[in-house]
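Below is a structure I'd like to ask you about.
A single protein chain has been omitted; all remaining protein chains appear in their positions.
For clarity, chains are labelled A and B in written order, and residue numbers in each chain start from 1.
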Amino acid sequence: MQIRQWVLRGLQTGIKTTRYPGAEEQAPGVSPGIPPSLSKVNEDQVARLVEICPTDAIRFENGQLLVDRRRCVHCFRCSRDSVGRLGWEAGYEWAQVAEGAKSPAWPTGFQKSLYIRVVDAGDCGACLAEVKQLNNPYYNMHRLGFFLTPTPRNADILLVVGPVTDQMRKPLEETYEAMPTPKIVMAVGACALSGGVFGPSIFSGAGVASLLPVDIEVPGAPPPPLAILHALLVAAGRKPPVTRVAVPVRQVQSEKFA
Amino acid sequence: MLSLAETAAQAERNWPGQVQGWVDRRRPVLELTCNAVGALPQVARWLVSDLDQRLAGLIVDEHKDEWEVRYLFFLQHQQGWTHLIVRPPLQKSTLPSITPETHAADWHEREIEDMFGITFEGHPLLGDFVLHDDLWQEAVAPMRRAFDPRAALEERKPDLEWRPRRIVEGPGAFVMPVGPVFSGATESVHFLLETVGEDVIRAFPRLFYKFRGIEKIAEGKSIDDCLLLAERFAATTAFAHAWAFCQAVEAVCRVRVPRRAQLLRILIAELERFRHHVGVIHEICESTSLAVAASQAAVLEEELLRTCGALTGHRYLFGLAIPGGVSQDLADSACLHAIEDCRRILDQLLELDQMLRYSSSFLDRIEGVGIVPPQQAQEFGLVGPIARASGVAGDLRKAQPYSGYDQFSFEVPVENEGDGFARLRILIAEAAQAVSIMNQVPKMLEAGKVSEPFKPQAGAALGWAEAPRGAAFHWLRLNPEGLVRRFRLITPSFVNWHGFHLAAENFAFQDFPIILATFGLSVAENDR
Partner (left out) sequence: MSLQPLLLLFFALCAGGAAAALFFDDRRILPLIGWLGSIASLTMLALGALGIAGRSLSVELWSLPQLGVLTLCIDSLSGLFLCVSALVFLPVSLYSVGYLRHYLGLFSMRSLCACYFGLLSSVVLVLTAADATSFLVSWELMSILGYLLVNYQRRGAEDAGPGYMMLTIGEAGFVAVILAFLVLARSSNDMSFAGLRVAGLSLAIPARWAVFILSFFDFGVKAGLVPFNRWLSKAHPVAPANVSAFLSGALLNLGVYGIARFNLDLAPVTTAGPGLIVLVIGTISALVGILYANRENDMKTMLAESSIENMGIVTAGLGAGMVFYSLHAPSLAGIAFIAAFYHMTNHSVYKSLLFFGAGSVDAAMGTRDMDRLGGLIKFLPWTAAFFLVGALSISALPPFNGFVSEWLTLQTLLQSAALQSAGVKVVFALCGAVLALTAALAVTCFVKVYAMSFLGMSRSNGHQHNGPVHGSMKIAMGFSAALCLLLGILPTYVIPVLDRPVSTLVQTRTTDVLVPAFFRASREHGPLPPAFVSEFHDLGAQVGHRILPGPGLVVLHRGGPANPVVFAMSTSYMMVVLALLLGAAFLFVYWWAARRMSRVWKPVWAGGLRPLLPELTYTATGFSNPVRVTFSAIFHPTEVEDSSETVAQHFRMAIRRTVEEVHVLDRIFYRPIHVGVTKVAAGLARMHHGRLNAYVAYVLLSLLAVLLLGRYL
């Protein structure tokens, strides 16, 4: 009795899967948007924006407002401030190739299906939850050939979320060492890219790049599932990455714990 | 049921000269100051067993010459808080442990010992808790004001011979390690399961792999920066924690939150509770490998995330709660639309629930499995849906109402079996209650402003909220410049992980992931 009910239920629910990457996903609530990397703003806005951003992601240089998306934690203060009013871009294709990583010549054999080993290096839970949403019917990454694996031995991609806390350094290193070459390291989320609001400190690191060579960076706090999907498609060479805006590395703000 | 004043009087009678009480009727808070530390365990025990109060946690602050150790108690069925305070001098960093009589204090005392170096005499198991012994030596005490991180890193001495503590003695007993990196995409936590092959005889979770030192980082930050920390450390229940923090700030700075903001906060919080519970139901179905049910629940979870995103701009409700109100106004029509979505999703959830109750293969795996006995749930001080599934009724929204919750009519479901199925039933009932609260909001909404500006002041206060996982407490002390001097986080996951082993032991290995899923705990919320 129950099996038939479940089958009928499943059929009734229909197809929920997004058409991405075949078509753009337009449904509301799939992405919070992100500040544009480069934009032109008024003088009065500039000072306010630079002051208001809690992670020093915003800078003014050569008459342009530069946003280091790797530091943006989606606090919305720049967009909601009455003076600042920075307009955000909608969309979700944010993945970029890290400096020094090899691209677009990704290892051959990565075009078809990829196995992903996800490591939680101290993440708050949101990035990990978004990664887990990739397995749900709305996004269904299996149709694109992406799978999560519990063992690093047959993993192609190491997907790291979290700022790399001090006590997770060794396990993360072990996981990286246990993966055979060729492998790609993907840092997902503002914490993994820059330490987020937690680091760097004695207990929490400044992101994955301080420990491992990062290949693909996905900004966002958290990046929505479509952004992570885009990053995986970049790793598989099926989608182009976002061009990186050269934002020089910033001095850390909370030096007393460095 | 004694009133706070009666409690103070009784305490002064029982321990003459050792305990003094002072009632702040506004909040209402009773501060019992204990002059003689020897009386501490007895007073604590008296509060818990005779007066039916619950221990929320310990708050330690280091002043110039003395410690301020505050034991926080709250009443289960009426408004009121009891702060049991001792102020030993700074050189004397030993206190009697209250754990032998009040077991709920166990992990709180262990954390204080690791972080502050205060020893609790009589506690059988101090050490190797937050700072793992295979990375740090003992007596690091990073929360001390004089802590020098650079020097500490240079002098770090990991214990290379560290071995997990084994307590099972029997032929063929061994320890099965799980994690910290395990499964597909799970939070990093290490389990040491002692077994003789089939049953887990002892389950020991080794937490704090994700320890980020939130309380230390917060010191010296502005309120806005600290708000980010409070919101982001456990982002799957971000709004509830941000709200608790905002309430602490509002209590210190005496801010009156506008009515519209209060109601919007309730709406958002219940939306978050609904979404969180659907997420846990998804995990439960996933762990029992009931694939169609897991997909159904995943669909509902994603729809709720999209509803949150469409309503507030962020799927996990970041950046919404600010001290003084909410950061942006939500249009009435948008709220109604979101509530309608939630009603529809709730209907589908209830249908799913009906189908699950007739799936005997599913019920076999969670019924009678992972039992937390009510007596022990009470003694371990568990909170939230887990405690309510084991008969420990108690909800901060009812007992210590905030933000106008006392004007809403809703029930707090309680079950008594304490097994996985009871926890599932509680989650579904609470989800239904959350939607029912959301339904009541539009009628009460009026036009008005949604935030109140304020000036930061010095002071200390407690903010609390009934987060989806249970009672969350944020204690904040601001200095005269308005910067954070001490920020203490007592989270429901910290309290509930303490009791996890009660459920996991004496069941087979195959049941372990299911028990883990029915608890729905967050490691990030525990580890801070």
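In this section, a contact is a pair of C-beta atoms (placed from the backbone, for glycine too) under 8 Å apart; a residue touches a chain by one contact, two chains touch by 3 or more.
Note that this is a predicted model, so its numbers are computed, not measured.
**Q** Have a look at B:L51, B:A152 or B:I201 and name the one touching the chain we're not showing.
**A** B:I201
**Q** Which residue, B:H63, B:R150, B:R166 or B:R256, contacts the hidden chain when the whole complex is considered?
**A** B:R166
**Q** In the full complex, which of A:L172, A:C191 or A:V234 touches the chain missing from this view?
**A** A:L172
**Q** List the chain B residues touching the unshown chain?
**A** 99-100, 103, 106, 122, 124-125, 163-164, 166-182, 190, 194-198, 201-202, 379-380
**Q** Can you list, in ascending order, the chain A residues touching the missing chain?
**A** Contacting residues on chain A, toward the hidden partner: 119, 151-153, 170-172, 174-175, 177-178.
In this section, only the chains that are shown with their structure count from here on.
**Q** Centre to centre, by mean C-alpha position, how many angstrom separate chain A and chain B?
**A** The computed centroid separation for chain A versus chain B comes out at 28 Å.
**Q** Going by the contact rule set out above, which residues of chain A touch chain B in the complex?
**A** That would be residues 1-2, 5-7, 9-10, 13, 16, 27-33, 54, 73-77, 80, 117-126, 128-133, 135-139, 148-150, 152, 162-163, 165-168, 171-172, 174-175, 196-199, 201-204, 221-222, 224, 254, 256-257 of chain A.
**Q** Any idea which chain B residues touch chain A in the complex?
**A** 132, 135, 142, 149, 152-153, 180-188, 208-214, 216-217, 224-225, 228-229, 232-236, 238, 279, 282, 290, 292-293, 295-296, 298-299, 301-302, 305-311, 313-316, 318-319, 327-328, 355, 358-361, 522, 524-525, 527
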